[in-house]
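The complex appears here minus one protein chain, its other protein chains still in place.
The first chain written gets the first letter, and so on, giving A, B and C; residue counts start at 1 in each chain.
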């Protein structure tokens, strides 16, 4: 798969426009052809009742990474909306940092399917804590 | 289905311990036997690139409502973890308020299945914007 | 929601063309605007290792019912493909008959979201055994 021209710039611009990503403190760290990484430092304000990162936070960065992986393969002027996603929470999200690594499984004109592995870093060890699979809807030219 | 004794108090205590719900400004508004509602006022800081509420926010309140619906039917000393959820985003999450209404589809000793309809209120009209179905894992006695 | 003209006839014709439905012995029993039921008599050849109906069989009738519920609301000349579905298996599929009851949650020009409750009938009692939610892609005019 080859990235569309300016894909990285377009993904970065869209990410910057997601103010919820800023609220979470999430960072866009990798944009390649069909691959996007988002990272997040764990901090108070993002937790559930056991002190782990809330599934909604894990889902947010995984969903955004997956959507932008899809966008990276679409022509200029495209935009993306998530039609649906499913996430399996494999282990408690505890550690100092979360890393969402998304890739495109199938890139289509209207629908793309993406997956995202989410890892937690704790004491120098990286452990997979979630697996997301999403269907991303492509919009073109202001549609 | 009858709620376990003190279910409302236990759900409220657990909700209060989810600091991410406070970060979002989410409110627990209904706790009944197998039914829980969570509401959220839409505001800057929760949005995606088109100015709609981010799917991660929608997922967060829907997932929490579903988990607490499951908890409302479990015996005292129980706690819940989401094993997985799937969410279909039916329409853009725009409006002044979001309302997540969850119910238990099947309550089990180890696994419960819950669904949650999420509505957006705009100009006095309530429109369904998402449908979540989750599998909730029950833990007992500090397990 | 109002059914498109001839929806019932178009659904019936498409169902008749699904030879796997005939292999299973599945019957199309209800076609309304946005609602479709499919029934199946339980028999040897459809079972898993515990003697319950295989999840693949349950999924097949639920997925078909959901797809046809979507089709019932689309204009003539349309056809449908399932983009994805998720199914929660709530209880063992045992009994003499399965009944899949699908409805459209959101009907769209390109994507529809449908849900399907599957029930098993045993000793005159109807018990829900599965919940499916699917995303259905609409094709028009031989696309």
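The rule is short, and it goes like this: a residue touches a chain if its C-beta (ideal position, glycine included) is under 8 Å from a C-beta of that chain, and two chains touch if they have at least 3 such contacts.
This one's a predicted model, so the numbers in the text were calculated from it and none came from an experiment.
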Checking the contacts here: which visible chains does the omitted one touch? A, B, C
Residue in contact with the excluded chain [from C:35, C:86 or C:103]: C:86
Contacts of chain B with the absent chain, listed as residue ranges: 83-84, 86, 110-111, 113, 135, 137
At which residues does chain C meet the chain that is not included here? 14-15, 17-24, 44-50, 53-57, 59-61, 63-64, 79, 81-89, 92
Which positions on chain A touch the chain that was left off? 86, 88, 90-91, 105-106, 113, 115, 128, 131, 133, 135
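To be clear about the criterion, only the chains that are shown with their structure count from here on.
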Between chain A and chain B, what's the gap in Å when you average each chain's C-alpha atoms? 22
Where chain B touches two or more other chains at once, the residues are 86, 88
